[in-house]
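Apart from one protein chain that is not included, each protein chain of the complex appears where it belongs.
Chain IDs A and B follow the sequence of writing; residue 1 opens each chain.
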Amino acid sequence: MKIRSTTFNRVLLGVVLAVALVVPLLIRTNQYNLVLVTTVLLYGVLATAWNIIGGMAGQLDLAAFAYLGLGAFTSGTLLIRWNVSPWIGMILGGLVATGFAVLVGFPLFRFKVREVWYALTSSALVEVLKVAFVMWEDVGGPVERYLPYYSFSLYHMRFGTYIPYYYIMLAILVIALVVNYRIGRSKLGFYLRALGEDEDAAEILGVDARACKLKALMIYAFLVGATGAVYACMYGFIHPNFFSGARSTEVAILGIVGGMGITYGPLLAAVILVSAREFLRASLGGQMESLYLVIYSVVLILIALFRPQGIAVMFRDAYRKLLSWITGDEHVLEANTPGI
Amino acid sequence: MDTVVQSLLNGALMGCVYALITLGLSLIFGVMNVVNFAHGDFVMLSMYFAFFIGSMWGVDAVFTPVVTFPLLFIVGVVAYYLIIDGTLRQKYVTQIAVTVGLMTFLRAITQLMWKAQPRALPYSLIQGSIHIAGYNIMLSRLISAVVSILAIGGVSLFLSKTWPGRAIRAASDDLDAASLVGVNYRWTYALAFGLGSALTAIAGGLLMTFQQVDPTMGVRFGLLSWCVLALAGLGSIPGLLISGIIVGAAESLSMTLWDPRARSLIVYLIFILVLWVRPRGLFGRK
Partner (left out) sequence: MNMSSKPILQVSNLTKRFGNLVAVNNVSLQIDGGEIVGLIGPNGAGKTTFFNTITGLYTPDEGRVFFKGEDITGAPPHKICKLGMSRTFQVTKAFTEMTVEETVRVGAYNRHGEDDVAEKVDEVIAFCGLEEIRHQKCGDLGLAPLRRVELARAMATEPDLLLLDEAGAGLTAAELAELMEILRRLNREQGVTLCVVEHVMQMVMGLCERIFVLDAGELIAEGTPEEISNNPRVIEAYLGERAIR
């Protein structure tokens, strides 16, 4: 029986989704593993969102946890003070993060301002927000601010177990992937690709470089900010240490190593690298926490030097070979859909 | 009022050292259009080297650059050929990303090897302070500023009078205009990277006479040098010195008048403000 490639793809996608849905139920007694997979999903979300600003718009953003932290603090503070549900906090957190992003991006995306300045600014943004929130005793301060505890409250997004957070993260991940995919096929996606190829030529074809980059940044910041609200609920507190430069760099590394042209690339990198990191942390303990950063940075440099398109491309080529063997369809090998 | 002037003085002196650090960054950026994200961490690295040389061989921090300058030069050149040279043909994001990788690597390695504990050297021979017009100036800061200015002057001479120096300047000038020329300037890139990194050794040695080092120094000097670079713009060395002094003074004032923790906030605010209002910098040509 000849299987068509599109059918096979759909079936595979379905299987992956089904597995993803079932995983937490299989390991539900092991809290540690639950946290692990949820963390993998979290970084999957961040890296996939990052792909919009990094892969598509070509900006090396190092502020993922700046936007996450802003979302977390917005939602968390609203919850603590005025009992605003984090479900609403997600939206507001996303908006606050987006607002900040625009403040930063607006001057820096001007025509002819080199991209490196955005990278530098975003890198510094995280560190500075940390200091600012430590100093802002009213909202932040040096001590954790705990969110009100409930053993199970949908309104407050607090549950006694990690399982619901897993599903929330999964849902956000799916949204992020879909957004990624849709943008890739839209006018914005084409414009961003053109900008990445040659900014002068793109501008002369009517592409407003600044507007496009800002749009990409805003979508990314909103997604990450909204995720921040969930992050706060997962941990049960908010603290200026959320603004972590090292973790923001990790997100960028995942995006680059995964592959900036392929929608699921960053997710793939997240699955591999974050699992490895958590494994290291479990076996070697906190003392060796810097070790995984050493590994991450070496991986990044190696990928940048030898496989700049990222690991997803290798994965995709291998998959295509498999697919053409199964379906007997040679055309699969040359498919040229953007983003897949 | 007294405290304000005192603070300004201290800050201005520090600013000269910042300018020296930034000069290294500017050399690299001007020639290669790549900002070395790890530059602040090179400062930190040279401070650590100064510490170990100082404590193992009993050498005063002030003299450590004799060893650390060539050492950092080699580190810079090696880093260039190992990491950066291979990415020159690639997307800009990738080029910046490798220096981010280098930065992450250095920070993580120093954390692993030397832990978070700050290290400091015993008092240098340039200790003590002098009094001018009722203000107290620490000798170590004064000498650091003077040496920094001399070093900056030396680099300026190097760039205008020596052949390799002029090659570096030519490579920076050619950047915008002559992609048509296509001459291979790779060795000037390596030289610029090595020299730019080596300059941090001088600053590092000077800093160790009155400061301590820990793994977070990289973040601090990174932000400072980017801010000074943004303020100064590319192409003017005196402008770099002035910008360094401005940033140093502002940082010092913010710590005195507002909050000691606020130093990075002010530096960042200046950084953002400059990029908003005058991205070319105060003295920049492009």
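Everything below uses one rule, namely that a contact is a pair of C-beta atoms (placed from the backbone, for glycine too) under 8 Å apart; a residue touches a chain by one contact, two chains touch by 3 or more.
Nothing here was measured: the structure is a model prediction, and the numbers come from that model.
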Residue touching the undisplayed chain, where the options are A:Val207, A:Ile262 or A:Leu293: A:Val207
Omitted-chain contact residue, chosen from A:Tyr191, A:Tyr231 or A:Tyr296: A:Tyr191
Residues from chain A at the interface with the omitted partner, ascending: 111, 186-187, 190-191, 193-194, 197-198, 200-209, 336, 338
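In this section, only the chains that are shown with their structure count from here on.
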Touching residues on chain B, where the partner in the complex is chain A: 29, 33-35, 37, 83, 86-87, 90-94, 96-98, 100-105, 107-109, 111-112, 219, 222-223, 226, 230, 259, 261-262, 264-265, 268, 271-272, 275-276, 279
Contact set on chain A toward chain B in their complex: 54, 58-60, 62, 104, 106-108, 110, 113-117, 119-121, 123-125, 127-128, 131-132, 134-135, 196, 245-246, 249, 252-253, 256, 260, 288, 290-291, 293-294, 296-298, 300-301, 304-305, 308
